[in-house]
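Structure first, then comments.
Take a look at chain A:
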Amino acid sequence: MPDEPLLSIEGLTVSYGAVEAVRGIDLTVKRGEVVTLLGANGAGKSSTLNALVGLAPRKARRMLFEGADIAGQATETIVRRGMTLVPEGRRVFSSLTVEENLMLGGARHAARGDPAAVKADMLERFPILAERLHQKAGSLSGGEQQMLAIARALMSSPDLLLLDEPSLGLAPQVVDRIFDLIRNLRDRGLTILLVEQNVAQSLEIADRGYVLANGRIELQGAAADLRASPEIQDAYLGA
Partner candidate 1 sequence: MKKNKLLLLSGAFAALASAPAMAEDLVIGLATAQTGGLAPYDQPNLAGLQMRIEEINAAGGIAGKFPIQTIIKDTRSDSAQTALVAQELVDAGAQLIITPCDADPSIAAGMITQGAGIPAISFCATTPTLPLAVGDYMFSNYPADNVQAAMLAAHAVESGYKTAYILTSPDSAYTLKLPQYFGQAFTAKGGALAGEGTYSMGQQDFGAEVTKIAAMDPRPDVIMTSAYEPDFPAFVRQLRGAGVTTPILGSDGIDSPTTFGLGDLVEGVVFSTAGHATAGSPLEAFNARWTERTGAAPDTIYIANGYDLGTIIEAAVTAADSLDPAAIRDGIANLEGLQGVTGAITFKGTIGMPLRAVSLVRIKAGERELVAQGQPDPADIPAP
Partner candidate 2 sequence: MDIFLQQLLNALSLGGTYALLALGLAVVFSIIGLINFAHGELMTVTGYAICFALIWGLPFPLAVMAGLAVAVVAALLMERIAFRPVRGASGTTLLLTSFAVSAILRVLFQNLISARPIPVSIPASLSGVLTIGPLHLGMIQLISIIVTLVMLLGLNLFLHRTMAGRAMRAAAEDFAVLRLMGLRANSVVATAFAISGLLAGVAGLLWVAQRGSVDPLMGALPVLKAFIAAIIGGLGSLSGAVAGGFLLGFIEVILQAYLPESLLPYRDAFAILLVIAVLLFRPQGLLARKTPVKL
């Protein structure tokens, strides 16, 4: 079924007790696409990503990944199926070395390929990490930690990569390097669902986009159309 979307979600709801963070959204990601999820603080972006990998309490009419139902599945099972998340705030294992972080990222890799080869590939792509291999992850700079978090996620050779605000809190030049990296991943054919506050740059990379507000999808469409839409222009691009 070549036209079947990689990820297909219908009626996803996330509630934390009385707080409903996400209220019945539909979402699809096709193979090879970069899709961006935009929205103000507290709109429910992180909740959505966390729900997809089973780290937030979720309900949905349908949750299909690669054609399989992932609604009731544990995080580790979903990750082994090929969807992984680089969480907001990087969350590297700071007391472990860079190398150990990468090893853990590839811990379940045996089933999906050769971890040594992936690690070599990773170090080639992230020379900065190769230099810091035996350093504690906590001693890296913010940008380096973000690189490590992404590299760690890539160690499992995912089919779908969820990125939660990878540019958050980084200096402008570093932000540019992160977006270069995402572009590079896209060009290699990786499917990406990207949550960002940096609307201009993400709409530039993405094929399509969704705009969340108060847990609901407000706008959606091709990246170019969104960039041109007056709402986006007013709210985010400050035109």
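Quick note on selection: all candidates are chains of the complex that A comes from, given by their letters.
The definition used in the following text is that a contact is a pair of C-beta atoms (placed from the backbone, for glycine too) under 8 Å apart; a residue touches a chain by one contact, two chains touch by 3 or more; residues count from 1.
This one's a predicted model, so the numbers in the text were calculated from it and none came from an experiment.
What touches chain A in this complex, out of the candidates 1 or 2, is 2. The touching residues of chain A, counted against candidate 2 in their complex, run 53, 55, 74-76, 79-80, 84-85, 87, 91, 93-96, 100, 103-105, 107-108, 152-153, 156.
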